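Below you'll find the structure, written out as structure tokens, and then a few comments.
With one protein chain held back, the other chains of the complex are shown just where they sit.
All chains are identified by letter, namely A, B and C, in their written order; residue positions are counted from 1 within each chain.
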Amino acid sequence: MAVTERRAGSIDVESVRADFPILGRTPHGKKLVYLDSANTSQKPRQVIDTVSEYYREHNANLYRAVYELAEEATAMFETARLKLAAFIGAPDPTTVVFNRGTTESINLVANGWGRRFLKEGDEVLLTDMEHHSNIVPWQLVANATGAVLRYLPLTEEGSLDLTNLESLITERTKVLAVTGQSNVLGTLPPLKELASAAHAVGAVVVVDGAQLVPHNPVDVVDLGIDFLTISGHKMLGPTASGGLYGRRELLDAMDPFLGGGEMIMEVFPDHSTYKEPPHKFEAGTMNIAQEIGLAAAIDYLESLGMDAVREHEKQLTAYAIGRLEDAGAVVHGPKDVEVRGGAVSFWYRDIHPHDLAQVLDQEGVCVRASHHCAQILMRHLGVPATTRASFYVYNTTEDVDALVDALARAEAVFA
Amino acid sequence: MAVTERRAGSIDVESVRADFPILGRTPHGKKLVYLDSANTSQKPRQVIDTVSEYYREHNANLYRAVYELAEEATAMFETARLKLAAFIGAPDPTTVVFNRGTTESINLVANGWGRRFLKEGDEVLLTDMEHHSNIVPWQLVANATGAVLRYLPLTEEGSLDLTNLESLITERTKVLAVTGQSNVLGTLPPLKELASAAHAVGAVVVVDGAQLVPHNPVDVVDLGIDFLTISGHKMLGPTASGGLYGRRELLDAMDPFLGGGEMIMEVFPDHSTYKEPPHKFEAGTMNIAQEIGLAAAIDYLESLGMDAVREHEKQLTAYAIGRLEDAGAVVHGPKDVEVRGGAVSFWYRDIHPHDLAQVLDQEGVCVRASHHCAQILMRHLGVPATTRASFYVYNTTEDVDALVDALARAEAVFA
Amino acid sequence: MALDDIYKETILDHYKNPRNKRELPGAVVTCTKNNPLCGDEITVAANLEDGKLLEVAFEGAGCSISQSSASMMTESVGGKTVGDAMSLAADVRGMLAGEVEPDEDVFGDLVALKGVVKYPIRIKCAVLAWDVLQEAVSDGGAASGGAAH
Partner (left out) sequence: MALDDIYKETILDHYKNPRNKRELPGAVVTCTKNNPLCGDEITVAANLEDGKLLEVAFEGAGCSISQSSASMMTESVGGKTVGDAMSLAADVRGMLAGEVEPDEDVFGDLVALKGVVKYPIRIKCAVLAWDVLQEAVSDGGAASGGAAH
């Protein structure tokens, strides 16, 4: 492809790529074509170096220690909270709880809010395209409380089917938990519309932001949602970074989840009193270096601009869908890049996704062949698994070309 | 002090110190004297570089991806599990669950085992010197199940008072949860004796290993305990690293805790089936880089030898207790270094610990002045807080001397 | 690691032209298992006489490794006693774990699966057919489902 086309969106991809040391790897002697960012993103040196520097210069445990290192570590950690809050449009930083990511966050809400407020017969409304991390915690809490899970169906194309929304969102609905962007289909559900429908019946709206937050400008106030989960490792941050946004009234009202040091005010033999949010939900020694690394990732994304990130991915996704379909692949999910993000699942000439991915690996092309932790969706699609290519700031149309070339190689092997 | 005295135990402390970049810091223009390792340890370059290298060369999500990076990351993560298992004497690596550390681990046991097996009137036996992380999760589960918490008392000196053990460990006792080493007093409870007393009544033995594992050779089989928690950040590893050892039969029998991706076999709309341990307890994207960093920390500790680590701290602790008492400080906890580790809490001439720590900070001496997440113990000691110096592999008798010199300065300010 | 470590001609041949892939109506033993993590599914059906596996057939869907392994299996255990078939199953597992060096005379085409040892996550695909066979003969065919672990 021509160089001009590589500079999709307004991101200078070549200079971005220079920031990612791993892109210098040459698996099987080939240039690394990393198309698995929906799984986990790569990290720029700015993030890697921030983590190292934290350990080399500032490492100490947080809060109540009165020496300089501890004050520095605390200030860096709390600055990370301010950054993450600003990044998702949360005006009050005390509404951002740090933890390992989306899975831990949904478990926190399901336990802290769900076990406290759900009762027998209450309904939790999910969708047929949720990730297991937005299903299993609700199953566990439903089991404990007698609440019932229901699922919003999908259209043929892989969007939410809202035609019968009124019959599914009812007075019994206490929680609507929905993905902000499908990790399989790329689908971007209409969150504002869903949130107002849910609020109309008094339900709480939990958005799985694992894929939404890394790839789109997000404003929790504008979206009008109650909870949003954030996986730092999918947005250039370290593994084990991330958090949960929750409206302050809800964080105040719900129970703590993990108990332990630093989340308490006073401990007596038979009971304890807790700190205010966010500390109420941050027990024990936290993922200090990781959240500080996440702050560097946020700086990086903001220096690119989230609008530009989204635009870049839109262009790549459109290009990829076009080339894949030309090559004879069946692309799942909506085709219009205005209503979808850059996770592109496809089925190629009846070659099993595992075989396909294995051949692609030999060409240096990393894609994921899997049920993508979405078995309910796989049953809807009628496939055991899909092959998924997913994009981020460091990907180029050349990467898409490499993918399509590798598909031809796979066909040669399996035809 | 003479150089020969600095080489306490058989550790070559000068060469160890050269591995810790942070020791080059000079807070307030003074040499850094870091005496807060019971809070969190510093990290050697071997650990810092392993984490960076992981991100620079191998970063990918685990398990089912079929490309080379993912295979490397998976192999490194599972090798870390083998190392941690071997480090604590666990013959079967599937008995080691990875997570953020002791707080998460105790919550896992209290919820996964406790909510499943505790019933109204059952007793959970703790001790008066537990860290809040080994109290609050039990309070939450007691609240949910109707179980009752009881506490083993302490002797005047700060050891466990076992004289009435029979009246406290009874048929009603279902869990004994005890620290392996007190983070305030240094006390090393007689774990083998306690475990066999608890097993005699059929109770499960949970050991809070936050302080035990970093500072002592540990063998879970020899100790005869059922669960052991590990905080990686206290043993030279990254923040957010660590795990839980559990006997396999117990891990099999208990419920999962966090639900989500990667811990399931099959997900249906209303229920799921789970993987076998340890994966049953590892939901969502894990702390990959952190556990790989912890493996490097274990390599480092093993290259020193845990016997040598313990010996080094014994010598430093004995030296510190002697010098502190000579300086007029009242040292809490046992004085005999055979039955205590290197966390030395003291009270100095009625100067409030916060004031003391603040003055010490000006001298570059980092100690912790706090209730150390042990308010029940503070009430037993009759103090609002203590000042604590704690040691690790990089500390020297010179560090102790610097502490004692700084105390004199504090006296000058507050006398 | 070259691609033909894993996709040897023999494997592709069995995948594209599976042997004994058919229904076996009225079979004495039959068992189905799936690997939900991969989406592979295999049914094995066989007739038994005097402790010998007479006809062995399979049906299923999945990746080339799982399906070719099933095809090779039906060829290699047909005519064997149950005991011999189980001991071959153990050896195949051993080979896939990198612990058994396959004897070409005994293994025949199955040697082609040896390359899978280098691809840890594909080993379960290769083993599935053997799991199904084992369960089919061990419970006399009573079981007909269940997820492989």
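We take it that contacts are C-beta pairs under 8 Å (C-beta built on N, C-alpha and C of every residue); 3 or more make two chains touch, one makes a residue touch a chain.
Just so we're clear, the structure is a prediction, and the values are computed from it rather than from any experiment.
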item: Partner chains on view for the chain not depicted; value: A, B
item: Touch with the omitted chain, as defined above, among A:Leu82, A:Ala200, A:Val221 or A:Met265; value: A:Met265
item: Selected residue (touches chain absent from view) among B:Arg115, B:His199, B:Arg310 or B:His352; value: B:His352
item: Residue ranges of chain B at the interface with the undisplayed chain; value: 28, 352-355, 358-359, 362, 371, 375, 378, 383-385, 413-414
item: Hidden partner interface residues of chain A, rising order; value: 63-66, 71, 74-75, 265-266, 273, 275-276
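Here is the rule we use: only the chains that are shown with their structure count from here on.
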item: B-C or A-C - the one linked by more C-beta pairs in contact; value: A-C
item: Centre distance in Å when chain A and chain B are each reduced to the mean of their C-alpha atoms; value: 31
item: Sequence positions of chain B contacting 2 or more other chains; value: 64-66, 266
item: Sequence positions of chain C contacting 2 or more other chains; value: 36-37, 119, 122
